[in-house]
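The complex appears here without one of its protein chains, the remainder shown in place.
Moving on to chain A:
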Amino acid sequence: MYCEGDSWGCYLPMSLRSMGSDPMERVVKLASESAVVIFSVSSCCMCHAAKRLFCGMGVNPTVYELDQDPRGKEMEMALTTLLGNSQTVPIVFIGGKLIGAMDRVMASHINGSLVPLLKEAGALWL
C-alpha cells in the first residue's frame, strides 16, 4: 500500500500478543518489539504523513491503528499521559524509545538526530 515492499512492515494481530492488563504496559511492550513503531489512527491524515515520512526514508515502520484495536482507546489515553499536554497521534517510538508526536519527529529529522537513531535501531542502513 504505502511502501515499496509489502504493506506497512507488519500489522501484528494484537489479540495474539500477551495481554498486559495495563494499557501503558502494552504500549511499552509493543513499542519495544520493533525498530520503528507508530501508534496511529486509520483516518488521521497526519498519521499518514508520518508513515510517508518513514517510508520515504526507506524505513518500514510497524503501525498500530488504535481505532481498530478493542483496547485502543485506553492505549491512546495512556500515550497522552505519557506525552503530556494533549499531544495526539501519530506517536513514534524508535528502538523502544519514545520520540514523540509529529512535531518532535519533524524537529529531530531537521536537526539531524533522527537518522542516527534509526541506524542505531537497525531500521536504516547507510
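Here is the rule we use: a contact is a pair of C-beta atoms (placed from the backbone, for glycine too) under 8 Å apart; a residue touches a chain by one contact, two chains touch by 3 or more; residues count from 1.
In this section, contacts and distances are computed from a predicted model.
Chemist: As a check of understanding, state which of "DOG1 domain-containing protein", "Mediator of RNA polymerase II transcription subunit 20", "Translation initiation factor eIF2B subunit gamma" or "Protein MAK16 homolog" is the UniProt name of the chain not shown.
Modeler: "DOG1 domain-containing protein"
Chemist: Which residue among A:Leu53, A:Ile91 or A:Ala123 touches the omitted chain?
Modeler: Answering carefully, the residue with contact to the hidden chain is A:Leu53.
Chemist: Touching the hidden chain in the complete assembly: which of A:Lys29, A:Arg71 or A:His109 does that?
Modeler: Answering carefully, the residue with contact to the hidden chain is A:His109.
Chemist: For review purposes, identify every residue of chain A that touches the missing chain, sorted by number.
Modeler: Output for chain A: 43-46, 48-50, 52-53, 56-57, 102-103, 106-107, 109-112, 114.
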